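The complex is shown incomplete by one protein chain, all other protein chains being positioned as in the whole.
Take a look at chain A:
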Amino acid sequence: MTEEQDHQSNQNQEKDTVDPKAKDNIEEAKEQPADNPLNEESPEKITTPSDQQSSTKKERSTDTKSEPSPTEQSQTEKSKSDKPKSEHTKRPRKKHTKKDQPPEKKEPSPNQPILDHYVKIINKNLSKDAIDDAFVNRSSKELPTIVATPKYYFSIAKLLRDHEELQFHFLSDIHGIDYESHMEIYAYLYSMSRNQSVALKVKLDRENPAISSLAPLWKGASWPENEAYDLLGISFENHPDLKRILLGEDWEGYPLRKDYEPYDVEV
């Protein structure tokens, strides 16, 4: 009886509610007991994006008020509002630059020798300074990950593609991430002949994010790079046709940036 009713109610919800978020909230409420603080949060979440931003800002500002540090007090009004953000990113910054190995997995990854081999080839063919960091991402199916220095990013990608021991001919994905302290490009390359994958990352200055485009190497990188330009404002040098691809040409700001404020003349 319960199963059937559940089925039916699910169907009804599907018809009645247009907003899938609202529907899932109901489901969430069903699945999780009332002591879950999320349920109190969720109605607030359905408000407009601008409301959301202001509410999170309020939270942040109260955070700083409750624990004022001596350094903060001396700062100007403007940098004060930036302070909570940098606090937010302190942890991820550590996370993404250091070798992120969970403490429970202590034995070395089976892919570690493979990564060491890649690093050796890159150091030999390019330069000792070409690689900023290299680690095996254990939470992503033991994925060898190379963090390139911006200067050598393009040449590392080219080497990964063309070197006969590497042969990463297939570009699976390329996208950008805003880490507030810096921007990052994440490219995922795959070698069909060797059935191996590698992630190539590069960190960019957040104020003026620019990097050489991979489109001259892979034509398939053209649109995804446009997408990163469109949504994050990362500009790609030597890109054949850099333009806003999903949003209109007159769109203000870059939506996937963490400090994006929605702007609409009509609102």
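Things worth noting here:
Methods note: a residue touches a chain if its C-beta (ideal position, glycine included) is under 8 Å from a C-beta of that chain, and two chains touch if they have at least 3 such contacts; residues count from 1.
Everything that follows uses one rule, which is that contacts and distances are computed from a predicted model.
Missing chain, UniProt protein name: "NADH-quinone oxidoreductase subunit D", from among "Putative outer membrane starch-binding protein", "Cytochrome bc1 complex Rieske iron-sulfur subunit", "ABC transporter permease" or "NADH-quinone oxidoreductase subunit D". Annotation for chain A: contacts to the undisplayed chain at residues 7-8, 10-11, 14, 20-21, 23-25, 27-28, 31-33, 36, 38, 45, 52, 91-92, 95-96, 100, 102, 137, 139-141, 143, 169-173, 175, 177-178, 186, 188, 192, 195, 199, 218-224, 227, 231, 245-248, 255-256.
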